[in-house]
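A protein chain is absent from this complex, but the other protein chains hold their places.
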Amino acid sequence: MSAILLVAIPLLVAFLSILVKKYAPYLLIIVGLFNLVMLFLLQDGGVIIGGFDQPLGINLLLNLYSRIALILINALIVVIACLNIKDYGKYGSILLLAMAGLNGLVLTVDLFNFFVFLEISGIAAYLITSSNKKPTNTFHYLALGAVGSSLFLFGVIILYAMYGTLNYGAMIEAIAANNNYAEVVLPFTLMFIGLGVEAKLLPFNSWVKGALGHSNTMSGPMIASVYAAALSFVLGRMIDNLFLFQGTLLTIVTVLLTVGILLGDFMAFSSTKTREILLFSSVAQASIVALLFVNGVVAWAVWLIIANALSKTVMFLVINKATKEVGCDETKSLQGLFTKNILVGLAFTLATLSVMGLPLLVGFMIKLNFLTALAGAGQIWLIVAILIASLVEGIYFVRLLVKLWYKGENEISVKYNLSFKVVFVVIALALLAFGSYTAPMNQIDNSVDAVTEVVNNG
Amino acid sequence: MASIEYLILILVGASFLAYLFTKLNTYLGSVFTILATMFVFASLAGYGFGMGLDTTVNYLPWFTFNQTYLGFYFVIIIAFVYLMVSFFHPYYLGQYKYKDSYNMLFLLSLAGIIGAFYTDNFLQLFFFFELIIWTTMFLIPQGKSREAAVSYFGFSVAGSVAMLIGIFLIFSSTGQLDITSGLAAISGTNAIIVFILFLIAGFAKLGAFPLHIWLPIAHGNAPHPFSPVLSGALVKLGAFIGILALVRIVPTANLLVDSINLPLGQWLVAILGSISIVFGTLMAIKEDDAKKLLAYSSMSHGGYILVAFSLMNSVAFAGGFYHILAHAIASAAAFMAIAAVARATGTTKMKELGGMIHKMPITYLAYLVAIISMAGIPPMGGFISKWLIFMAVINKGMIFVAIAIFFGSVGSFLYVFRPLAALFLGQEFREYKHVKEAPIMMLIPTFILMGLNVYTGVFPSFILNFINNILGELGYAALNVTSSSIINVFDGQGILNPALISLVFAVGVFIAFIIFILLKKSRSVSLMDTYTAANFVHDEHLLHYSVDFYAPLERLYEKHTNWMTKFYESLAKKVKEIGNLGKYLFMSKNIGTTMLWIITIIILLLWGVAL
Amino acid sequence: MIQYAAIILFVFGLYGLFTNRNVIKMIVSLNVMEVGLNIFIISIGFTYDGIAPILSSTTANGLLYVDPLPQALVLTAIVIGVGTTALGLAIAKSIHKTYNTFDLDEMGDKE
Amino acid sequence: MIINVLVGIGIAFFAFVLQTSVAGLNRKIVGRLQKRIGPRWYQEFIDIFKLLSKRSVSHGWIFDFGVIMALGGIIGTAMFMPITSNIVAFQDYDNFFIFVYLLAVGMLGMAMSASGSGNPWASIGVMRALTTMLAYEVPFLIVVLTIINLSGTSSMTGIQIFQQTAGNNWFILALPLGGIVGFIALMGMLGKKPFETYIAPAEIASGPMVEYGGKQLGMLFILHEISVWIEVTLFVHLFLGGATNIFEFLIKYFAVYTLANLISNVNGRFKIDQVVTFFYKWPLLMAVTQAVIAIYFGWVI
Partner (left out) sequence: MLSTKFTPATKLSKAEIDRKWWEIGDFFRRNSLWLLMYCTGCCAIELPPAMTSAYDMERLGMGPMATPRQADILLVSGYLSLKTLRRLIYTYEQMSEPRYVVALGSCPINGGIYHDSHAVINQLDQYIPVDVYVAGCMPNTEAVMNGFVDLMDQIKHKTANGWKKYHANFEWYKENQRNSLGEVDVHDEFHE
C-alpha cells in the first residue's frame, strides 16, 4: 500500500487498456478515482524501490507538497477524461500513460528517475497533441522536448560525475558541503533549460503556440492546466531545494522570467485568436510562478498554480468547445458566444477575473499576498513588472469578455452539454468561495517542500 | 446601531436578491434597488454624521474599519448620488440586455464604495477600489459602445496599479500598511515616488489632464442612468486618492517655489490641474454630444478640485471639499436631465434635438438650476466653492493658475449654456410632438437635487461646519464661518454673505416682476413667427441654431485638440508591435530559433561565470 | 578525453537539428545527439584498468570494477531514445501522409 | 436689514437715472461731434418709457421669465454697489466677485430668453456675447487679482479706502498697464464699438434683442443702462480711487463714460474671433506683466 502504486497501477492499466480498446476511458476513470482514494489513505514518507543503497536505489517521497500536486493532477485528469469520453475515447490509454508519468514525476526524489518520468510524460504529451491533427506542430514539440530532456540528462550526469550521487537529499548535502557555486552553474543551467522547455518558460516554448493554438477539448486542458501545473510543481521543488540560485545565474534567470512575464502578456495583447490569448496568458502565468519560486514565495506559488490550473481548464474547455462548433477561433467569429448560454458565460467570466486577480475571487487574494511577500523581500522592480503585465492582461481580457458577452453581426449558437456545465459551475463556485473565505489558504507556509532527510534503506 | 460591516453584507445580499427580482420583473427589481440604496443612505446619514457607526467586524475575515470625517464626507455624497440615480432604474432598465446584472453590479459597487472610504488599511482600500472598478466596468458596455468599457477599465486599472506600487513601496520602506501612519512615515525620495504614484491614480480616476482620454468615451457612451453615477460619484474616488497624496504627503517640502511659497510637487499639480481646466473647457465648447460635453465639464471641475487641494491652506481645502459636493450634485442633476431627454427622444446629439422645453419644462428647470451651479453663479452652491478657490489663489498670487481658473469659470458658462440653448430652447421639432414629461418617479430626484443645489448656495453654514471638522482632522485651521453663514476668508480679505446675495437677487427679481406685471400684457406668438428679414421659413430645423454653436471660437483651436488621444493610440500600437516582435522571435515555426536561444543562454552564462 | 569526443558528437547532433529542415534528417540528428550523450554517460564511470562489473560467484574480491551505475542509466536512456525515435518516425509518416513531403519549408502552414 | 434693502433699491434707481441722463448727454456730445444738434438730454428716458407703453409680442413663458430674471439679477448687483466710500447699502458685503457673477446671472437670463425666442439671430448674438465675455473677462480678472492682492481686501469700499489713504495713489497710476487693460476690458464689457459684436445692428439685426419689442425691450434697455452703470462704477472704484463725496463720483463717472463713448464712436467693429485673439494677445500680456511686476517684484508706483 505504498506510494509506488500511484505510478505502477496506471502504467499497468495503460498497457492492459491497449488490449481492451473500448473500455479504455472507463478504466482511466476508475484508476484515477483509485489514485485519489489512495492519496487520502497514504501517509507521508519515503519509499525505496528495490532496497538498494542511495545511489543505486530509486526512492519516492510523498509529503504535503507532492500530495497537493498529485490530488490536483489526478482530479483534473479524471475530470477531463469524463468530459471527453465520447469524442476522445481512444486516447484513454495515452491519458493513463500521462497519469503514470506525471505521478512519477511529482513523487520521485531521484534525479535520473526524474529524467525517466519526464520522458514518459513527454511522450504521452506528444501523443496527446497529435490529437490536434497538426503533425508538424507535434513534431516541433517532440523535437524540442527530446532536446530539452537530453540537456536535462546532461546536467544530471555532470552532477553525478561531481558528487557521485543521484538522490536529492544527498545531492543537496554534497553541494552544501563544498559550497562552491561556480562549478554547479553549468549543470543547473542545463537542467533549468531542460525543465524550462516543458514548463513553457519564454525562450524555450516555441512549441506552445503550435500545440495549444490548435488544441481541442481534450488536449487543450491537458497541456495547459494538467501538464503546466505538474511541471510548475516540479520546477518549483527543484528551484526551491536544489538550485537555490545565486549570483549571475540568479540575475539571468530573473531577467529571463521577467521578460517572459512582460512579453507573454504583450504577445497576448497583440493576438486576435482567442486560444492564442489564453496560451500566451498561461505562458505569462507560468513565468510568474517560476519567479515566485526563485524568490522563495513557495506557499502562494502553490495556490497560484492551483488557481491557474482550474481557471485555465474552464477557459480552454469553453473556448475549444466553441471553436469546434464554430470552426474558427478569431474573437470576431466567436462574438456573442455567451448571449445564449449565460451560465457558461458567468463561469468563464469568473475564471477570467480570477486569472486577472480582481476582488471577490481567489486570484485577487493570491496576487495580493504574493505581492506583499515580494514587497517584504524588497523586490520592488519585480512588483512593477508583474503589475504592468497584469494591467496589460486586464485590458486584453476585458476586450475579450466584452466581445464574447455582446453579439456581433453573425449569430452563433454553441451548445454545452450538462457535464461541461456542472464542471464549470463547480470550479467557478470554488474560485468565488475561496476568494472571500481565505482561512484555509494560510495553513501551508514556505517550507512546505523541504526535501531534507536522505531516504536510505535504513 | 448600524455597523459598517452589516451595511456591506446587506448590500452584497441585496445585490444577489436584486439579481433574482430583476429576473422576475424589471420594475420590481429596480424598486428593490431603490429601497436598498435608500436604507443604506438613511442608516449612513442617521448614524454617520456623529461618527456613530460601530466598526466591530465579526464576519469579514481580515477587514478592519474605522471612521474618519473625510471618509464619511465622501461616502455620504456618493451614497446620495447613488440613491438619486436609483430612482431612474425602473424606466431605463427595460431596454438593456443584461438588466438583472445591472442592478446587482450597481449595488455591489455601492458596497465597494462604503468599504473603500471606511478603511484605514491600504490593502483593504485597494481591495474595494478594484471591486468598484470591475463592477462598474461591466455596467458600461450596456450603453452604446463596447470599447468604452475597455478604455475605462484600462485607465482605472492603470491608476490602481500605480497606487498598488505606491502601497508596496510604502510597505517595503516603512513596513506599515496603515494609511495614516504609513503616509506619515515615508520620507525622502520614497515620498516623492509614492506622491507621484498616488497622483497618477488620482489623475486616472479624476480624468484630469494627462489621463483624461477615457472620460468622454466612458461617460458619453455609458448607459443613461449610469453616467450621473460615473461623473457625480466615481470621479470623487480620484479626488479622495488625490487628497491622500496632496494633503498627507508633502514630499518636497524643501524644494519651495519661493515666489508663492508652495512645494514644487503641489505647484506642478496645480499647473496640471489648470491645464485640465483649460483643456476640458475648450473641448467641451467644441463637443456636439451633450453627455460627452458634460464629461469634459467633469474633467474641468476635476481640475478645479486638484488646484484647490494643491494650495496648502485651509481656505483652498474648504473650497475643494465644497466643490466636490457642489459638482457632484450639479453634474448628477445635469446628467439626469439629459438622461430624461434621451429617454424621451432616444438621442443626446445636439444637432438632432431642440425645443424640449415645450413638453418637458420641469426637466428644463432641473437642468437650468444644475448649470447655474456648475457655472458657479451666485444663488447656487457652485459659486461658493469657486469663490473660496478664487480667494485662495488670489491670496497666494499664483497668476498662471489664476488665468486658467478664470478662463475655466467663464468658459464653463459658455459650454453649460450650449445644451440649454440647443436641447431645450427654440422651436419644437415635429418628430418630438408626442414627447411627454418624465414620469413622477423620475421627477422626485430632480426636485430634491434642485432644492439641494439652492440650499448649498444659500445656507452653506451647516456643510462648511462639517468641512471644518475634516480640516481639523487633517490638521488645518478651520474656516471662519458664522452661524448665519457669513464666510470671512484670510481675516477680512474676502467676506461673503450668500444668504444676503440670494435675498437681494430675489428682491431684484420681485421688482422686475412688478414692472413686468404692471405693463400691458403682450400678445403671445408662436416661435415660427420670428423676424427672418421677411423670408417665409416653415421648417423649424432651419430656424434652430445649435450645430457648431461657438464656430468662431472653435476655429481658433480646432487643429490641435487630440494630442493625448494620438499619444495613447501609439502607446497601444507600440505594445502590439512588441507583442508581434516577441511572436516573431520566440514563436517561429522552425526549431532552429529556439535552439539558438538555448545555445546563446548557455554561452552567455558560461562567459558570465567564467569571467 | 573520450568525454570531449562525446560532447563534440552531442554538438554535431545539435548542429544537425539546427540546420536541416527535413524531418527524417532531424530525427537522425536527434539520435546522433542521444548517442553522443550516452557515450558521455558511459565515459563518466570509466576507471583505467577496471573490468566489466559483472558479479558472479567466481569473481574474487579486490578487483577494480568500472562504476556500474552509469551503465545502468545508459540502458534506460537508450530505451527512451528508441521510444522517442519511434514516435518521431510515426509522426513523420503522418506528416508525409498529409503534406506528402518531408521538408518542413515546402509544407507552408496549411492551417 | 429693511433699510439696507431700501437703500439698495435707492442706489439701483439712482444708477438708472444717472446712467440714462449721462447716456443722453453723450448722445448730444456725439451729435455735436458730427456737427448736428443731437437729441434732448432726456431722450433716453423718452425712448424707454415709449417702449414700456407699447404692446409687444411674447414667445412663451421662458421668453418673459428670462427678461425678469435678467433685470432682477442686474438690480440685485446694483444694490450691492457702493457709490462713494461711505455710501453703500450693505456694509463690507460688497465683495468684488459678487459683481462679476451677478452680472453673469443677468447675462444668463438674457441669453436664455434670447435663445427662447427661437430666432437664429438671437442665438448667434448670444453666442457672440458669451465669446466676447470669455475674451475680456480673463485679462480684467488678472488685473483685479493684482489689485486685491496689493490692497489686501476684495471689498469695493476697502479698495477705495486703500487708494484714498495718503501713501498710495490711484491704481490707474500705481498699475499703469493694469489701468490700460482695465479700460480696454471696460470697452468690451460695455459693448462699445470695437467690441460691439453682439449688438451689431447691420450684421445680426441687433443680436439678442431681435425678437424683443415693447415692454421686454424697455426692460432690457433698463437692464443695459444699469449694467453700464455697474461696469463704469467698477472701473471708477478699482482704478480711479472711488470717491469721497457724490460730486467727485459724478465727475469721474461722466469722464470715464464719455471717454469710452468717444473712442467707441470713432472705431469700426471687430469680427468675433478677432476680438478673442486681440484680448488674448495684448491685454492678457500686459495684465500678466503688470501682475508679475506688482506682486513678485513689488514695484508699485
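Per-chain numbering from 1; labels A, B, C and D assigned in written order.
FYI, contacts are C-beta pairs under 8 Å (C-beta built on N, C-alpha and C of every residue); 3 or more make two chains touch, one makes a residue touch a chain.
Every value quoted in this text rests on a predicted model; they were computed, and no experiment measured them.
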> For the chain that does not appear here, which of the shown chains does it touch in the whole complex?
Replying inline: B, D
> Per the definition of touch given earlier, which of D:205, D:272 or D:288 contacts the omitted chain?
Replying inline: D:205
> List the chain B residues touching the unshown chain?
Replying inline: 529, 531, 534-539, 542
>> I need the residue numbers on chain D that touch the omitted chain, in ascending order.
In response: 27, 31, 34-40, 43, 46-47, 49-50, 53-57, 201-202, 205-206, 209-214, 217
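We adopt the following convention: only the chains that are shown with their structure count from here on.
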> Where the CA atoms of chain B average out and where those of chain C average out, how many Å apart are those spots?
Replying inline: 68
>> Can you list every residue of chain C that touches 2 or more other chains, as numbers and ranges?
In response: 14, 17, 26, 104, 109
>> Which positions in chain B are in touch with at least two other chains?
In response: 589, 591, 595
> Which pairs of chains touch each other?
Replying inline: A-B, A-C, B-C, B-D
>> Show me the residue ranges of chain C that touch chain B in the complex, using the header's touch definition.
In response: 14, 17-19, 21, 26, 104, 109
> Which residues, counting only chain A, touch chain C once they are in their complex?
Replying inline: 55-56, 112, 115-116, 119, 122-123, 126-127, 130, 135-136, 138-139, 142-143, 145-147, 149-150, 153-154, 157, 160-161, 166
>> Show me the residue ranges of chain B that touch chain C in the complex, using the header's touch definition.
In response: 589-592, 595-596, 599
